[in-house]
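In this view, the complex is presented without one of its protein chains, the others remaining in place.
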Amino acid sequence: MAAIKRTPGAVPPESVPPAPVPPARVPVEERAQATVRFAGDSGDGMQLAGAQFTSASAHAGNLVFTLPENPTEIRAPAGSLAGVSGFTIHFGAHSTRTAGDRVDVLVAMNPAALKVNHPALQPGGLAIVNADAFAPDEWTKAGYDANPLEDGSLAGVRLAALPINKLSRAAIARIKLSPREAERCRNFFALGMVYWLFDRPTEPTLRWIRAKFAMNPAVLEANSLSLMAGYRFGETNPVVPFRFRVPKANFAPGKYRKLTGNEGLALGLVSAAHRAERPLVFASCPIHPASELMHEMAELKRFDVRCPQAEDEIAALGLALGASFGGAIGVTATSGPGLSLQSEMLGLAVMAELPCVIVDLQRGGPSTGLPGKTEQADLLQALFGRHGECPLVVLAAATPSDCFALAYEAVRLAVRYMTPVILLGDLYLSAAAEAWRIPAVDDLPAIETPHLDANGSAFQPNLRDQRLARPWAIPGVPGFEHRIGGLEKNVETGYVSSDPDNHERMVHLRARKIAQIADELPALAVAGPESGDLLVLGWGSTQGAIQSAVERAQTSDLAVAAAQLRYLNPMPKNTAELLSRYKKVLVPELNGGQLSLLLRARFGVESIGLCKIQGEPFTVGEIEMKIAEILQSKT
Amino acid sequence: MAAIKRTPGAVPPESVPPAPVPPARVPVEERAQATVRFAGDSGDGMQLAGAQFTSASAHAGNLVFTLPENPTEIRAPAGSLAGVSGFTIHFGAHSTRTAGDRVDVLVAMNPAALKVNHPALQPGGLAIVNADAFAPDEWTKAGYDANPLEDGSLAGVRLAALPINKLSRAAIARIKLSPREAERCRNFFALGMVYWLFDRPTEPTLRWIRAKFAMNPAVLEANSLSLMAGYRFGETNPVVPFRFRVPKANFAPGKYRKLTGNEGLALGLVSAAHRAERPLVFASCPIHPASELMHEMAELKRFDVRCPQAEDEIAALGLALGASFGGAIGVTATSGPGLSLQSEMLGLAVMAELPCVIVDLQRGGPSTGLPGKTEQADLLQALFGRHGECPLVVLAAATPSDCFALAYEAVRLAVRYMTPVILLGDLYLSAAAEAWRIPAVDDLPAIETPHLDANGSAFQPNLRDQRLARPWAIPGVPGFEHRIGGLEKNVETGYVSSDPDNHERMVHLRARKIAQIADELPALAVAGPESGDLLVLGWGSTQGAIQSAVERAQTSDLAVAAAQLRYLNPMPKNTAELLSRYKKVLVPELNGGQLSLLLRARFGVESIGLCKIQGEPFTVGEIEMKIAEILQSKT
Amino acid sequence: MTLPLLTPADLDTDREVRWCPGCGDFAILAQLKQALSEAGVPREKLVFVSGFGCSSRIPYYLNTYGFQTVQGRGPAIATGIKIANPELQVWVVTGDGDGLSAGAGHLIHAIRRNVDLKILLFNNEVFGLTKGQNSPTSRVGTRTKASPLGSIETPLRPLSLALAAEATFVARTVDVDVHHLTETLLRAASHRGTAFVEIYQNCKIFNDGVFDYATDKSVKEEHTLHLEQRRPLIFGRDRNMGVRLNGVVPEIVQLNNGNGNSAGSSNHIDDLVIHDESGDDATLAFLLSRLSFPEFPECFGVFRCVDRPTYEGQLLGQIAEARQAHGPAKLDELLAGDETWTVA
Partner (left out) sequence: MTLPLLTPADLDTDREVRWCPGCGDFAILAQLKQALSEAGVPREKLVFVSGFGCSSRIPYYLNTYGFQTVQGRGPAIATGIKIANPELQVWVVTGDGDGLSAGAGHLIHAIRRNVDLKILLFNNEVFGLTKGQNSPTSRVGTRTKASPLGSIETPLRPLSLALAAEATFVARTVDVDVHHLTETLLRAASHRGTAFVEIYQNCKIFNDGVFDYATDKSVKEEHTLHLEQRRPLIFGRDRNMGVRLNGVVPEIVQLNNGNGNSAGSSNHIDDLVIHDESGDDATLAFLLSRLSFPEFPECFGVFRCVDRPTYEGQLLGQIAEARQAHGPAKLDELLAGDETWTVA
């Protein structure tokens, strides 16, 4: 594929799109998947363009996986590297479980966006660049020593440098807008161009524009015109002399939507509370990235979601725990620093045996660490981070859709077993999005509560049902008055007890209650052969990269399979047995090897670690390479 | 050994000691060790009696190990079970590393004391009981249905029921005292009797009484008289028709003192700060049992020990960390709930790489748990209880003397490697006491600080010496101004950095810094054969029970050895190799199996767990039995 | 008046009450039962939450719903309970250590939010349960095992702090004045919003007699002043002393006439401060919270009592508002979101 580097200015600045001409027949490149990234300054509307392209691709029948990249600076100077905002869409017929390792088409609205994203471009990838933004002071601000469109630094890239400002302005010239308003249309021009490139339908976006800007007809019209002008520009102008075709995916029938990890969590929690017929009390203290979930929840008041903002994370869990005692579904969400602060309160939650859910959206640690980067290094903390023998349930969501499933499951288990549940997600997962088949509300599993003995006069808050759950006796009901607390309690009466044997029984009981949840968990399933040479075992958000890598590796003659642990404590009952069916186990993790340690600790299983601690998710390639290396050394 | 149960009242109530008669020749029982327990109501002066008996035994040339048992109630009703105070002395020629499994001689000053301590009496053990305290309302208060001195419930025990009140009163009749003062002498009578029984010198105690009551001659005289009367009563009255002889121990030459775990910690910390020539800032928030250490430290102001009382444990560690930044030795002490609260601040300590020591005196958990009971269940929390990859040094003291050694070592390592160090002790260890050979101050190891580059103009706070420690650049010195914090920092400049590769390097660097401390640690040593059938591996305060049990087991033909891990992170370099030299490894722990898990996680070593989670230390017998069981199953 | 639904004995549990003989907590527990029995809230709607300390054992001794939590976090947990179910009457029992040491932040935030909690702070000016260290309210110079040369920290005044935290109800009472104690608890019970009550409580073991000036019959009337709404600040055995303001600086004056009836005198009763618990501004209550022994009489009674919407009331109000605005909540619609597509 020859790189057709165009000399800048090939499109004459004044080349306002001519009257429509019949579409030029250009060669079409077929792609099973493709990755498009829109990048520009924070104000350039890249998130919007990305979201629209995602919808368009979904409507076009592709699988989609998207990832926004927002600047960590709150308001970085215009044109600076720190101010670059990006949105990546990986779409295709199958295997789009990550945002894609490399970008096929990059839209760069300014030099900073080009600088930041150039390294991610596939060799031979296409860069659609807004040439109007490449004045010397602009490329200087981005840290270039010379105009990158001219100095050969983009060698190996197919460059389409267009005067997008001017083209867009020309397209909307007849509409009366302020200069600022006019400028803000240019993202639609770029978007239109990419729609042409991938043959996406423009109608959903036009519809969206009509709804969004209904109150502002001039802007409505301008955005629509700009989008269509971009499309037609692609059709009519030979600046990009090829198109892509990405075939439809094979979807299970159903109604779909786009779902981010955060949306999945929010919907899962609300659905569970709704099914449990209890109010949801979501108490939290803002912390990146969990605050985004807080914002989601704050919008759900009509579902009786009660969102107190707590003074700190200790109070947040305290509020949730109090709410659970009071009969609500108590939930809190935080990130590493908050989870650390909650250690003591988590101990109380375990001792009091109250249902509550702690969502930990992991980010780079330790301490404040890298607040804007992703990581998976809170696993051992979730398992062991409390004094005393203090077991609780730990889950980890694998995909945005799984965020829904496990948030729901977290509530279900918390209530069924009267236990706190830590649900691990991460920064990457919370922002990533994919297509989600919308479940029917009635198909969601029932939320059962432990049996509460109606014979109130003899009520004993520490007597258990067959699953070792104690009753959830909610204040307000006569006859069930009882006292709980952080002190050890008698195994029968629930009264405070410091009796030696009783303590040992209670410690074992708390441990067994959690351990035997495994009895009802789904078996750990593999993608690929049921036994063989290599199992690639992950947990949490690495699932996409792992499964894609394993899929690619399955083309070799060696038997490679993938599995993802979503239940970290307890683990599915078949875990040890499953692992033993493979000659080797590879554990890719975004930490120093915490699951590897756990597998050794729990099952004595030796695994090969693939640890990445760079604040960024795995690329498929990284895992693929490691698999290849292992398999090679095998043969 | 026939139990000579005496009918109560055998000593006539009015049997005031007659004029001295030549000592009756009674049979002498030889014992390698013996255990004596003084028990009575909180006000009965049992701690005092126990302390004096300990000194007397030390002066008599025995090894001693002592354990007080204070009531958990602050002021329980007089005569109640909750108000019983006890003090146990295990002394002998060797193997007195615990307070003894069973009591040979129990002094019980009231029915409640008898009730609580009767189960601990050896079959055939001697109970010296204050018969004057056994009025019906008194034994009712203690929960007896009948007078236990009369109803046969003490069968199997050698009972000496004496009217101690009256005997003591008679002895001091000529001294003018208030009734309350007169009553308070009776513990000395009982003590004197036990001195006779074990042939202890009375002079040290008489000297102590003279010093203590110098300001109150009447009380001085009365206490002395009562002590001597007790002694003579033993000599002259056949109520106990035998004596014990406990041979001297083989001590290394030197100057000795009694040392509790708490004293060991206090002295170790102060000595280290003294050697480092820096002030010691000991910041803490009262919590049982760590508050006792706080009280010790508060008395050491003349050693420039600065003891701020913090508002909570987060602030306590914050104060310590700030003090370290400011150039002092920052220390905090707490128990499980406090350690949990400190998780986030510990993360900051790791990230900021500042020297500080966190003493965790473990107690029964989880949550508030059993505040008055001992446990060893904070090990995994100490290792993993923080978000992110957050390694630090973890030590665990094995004996009261080791409390001194490891407190000193904790400071040394903290300063040398610029790292927080968690030093684990427990409630049992903090109160237990043994004889301690007083070290010469000059023999204590030097406290080195990492090299600080004198070339201030280019000062970089993140550059390291060969042991990977960064410099301790203390505010006040011109040219070394620098900024540190909880965010990830550049591996060279120390500036805030969110660069992916830099983060990975820093994570590895922090891990390596801690891991390679192992290079300078003493090898893990065994007591017993260097390889063989069974290694009993413990950590922390179980050393005494383990070593005694192994010593007893060594009489079999199978090769059994004991080892105690004092360095839990990193572990001594030979640990894995050492473990591999034994066919089996038994790990007794006062928790659910945390070291076992760690051994599997770190080395893939399978061990046999002996877990006791009853809030009480191991008895030697419990471990001995387990050893026997394992060795039997072997053969 | 509602008929009492409960007798104090109905609130007994079968647990042995364990405080030191002579501890002020016994009296408080007794009066608390008395007040609860008079307040007319059924037992099952009562929830007692505490942190940790001698005082925090209260929930175990009351046959209501109860939750002893961890050091200092009671107010947060109690807030959660009210959010889950505003129908419950939730009491928080805390101590000067529990509530003002680890718990100060949570206390302040509960108060400013005006969560409908009854917060009782047992102030014995010491950490009792941990065996007698100085607490945030210990007086300067207090010698304890943690401060053998005397405490060097200026004590917090719980009521000043509560007022600065925008409290809507603030009162003070004392363990031994059983009538006043019950009355004050009843007033707290009837307040809607956070009712913060400081109770002077004698710790027999570690701080015995620290409030003697305010409880000893022979002197207490000289050192205490009972606040009454819209009445002048008069105190003393002969009710012949009063508190007057010089600008905002309080001063004690001798009234010319014991009953304060002598007209035209310079130290006239009309010059005295008139208590107003319900003024817009908290300054008067703050001023009163600072009067302390030995310079001034210490005030007992209700310092401040004003109306402000409760936190949980407003929170649920917004939920009702949102439901009103959006119509009945349909989960399917929520799951579907703004944009869907269908695959056949």
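Think of it as A, B and C in the order they're written, each chain with its own count starting at 1.
Operating definition for what follows: a residue touches a chain if its C-beta (ideal position, glycine included) is under 8 Å from a C-beta of that chain, and two chains touch if they have at least 3 such contacts.
Source: prediction; values computed, not measured.
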Shown chains touched by the chain that is not drawn here: A, B, C
Listed residues A:77, A:156, A:201 or A:604, member touching the removed chain: A:77
Candidates B:479, B:522 or B:604 - the one touching the absent chain: B:479
Hidden partner chain, touching residue among B:144, B:325 or B:582: B:325
Hidden partner chain, touching residue among C:104, C:227 or C:269: C:104
Of C:5, C:41 or C:273, the residue in touch with the unshown chain: C:273
Absent chain, residues of chain A that touch it: 73-77, 82, 285-288, 291, 294-295, 298-299, 301, 307, 309, 311-313, 337, 367-368
Where the missing chain touches chain B, by residue: 55, 58-59, 61, 251-259, 263, 267, 270-271, 274, 279, 281, 283, 300-306, 308, 310-312, 314-315, 318-328, 330, 344-345, 347-348, 352, 438-441, 474-487, 495-496
Chain not shown, touching residues in chain C: 101-106, 108-109, 112-114, 136, 149-150, 152-157, 160-161, 163-166, 245, 247-250, 273-274, 279-284, 286-287, 290, 308-309, 311, 314-315, 318, 321-322
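Everything below uses one rule, namely that only the chains that are shown with their structure count from here on.
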Mean-CA-position distance for chain B and chain A (Å): 50
Intercentroid distance (Cα basis), chain C paired with chain B, Å: 41
Two or more partner chains touched - positions in chain A: 344, 347-348, 352, 485-487
Where chain C touches two or more other chains, by residue: 52, 70
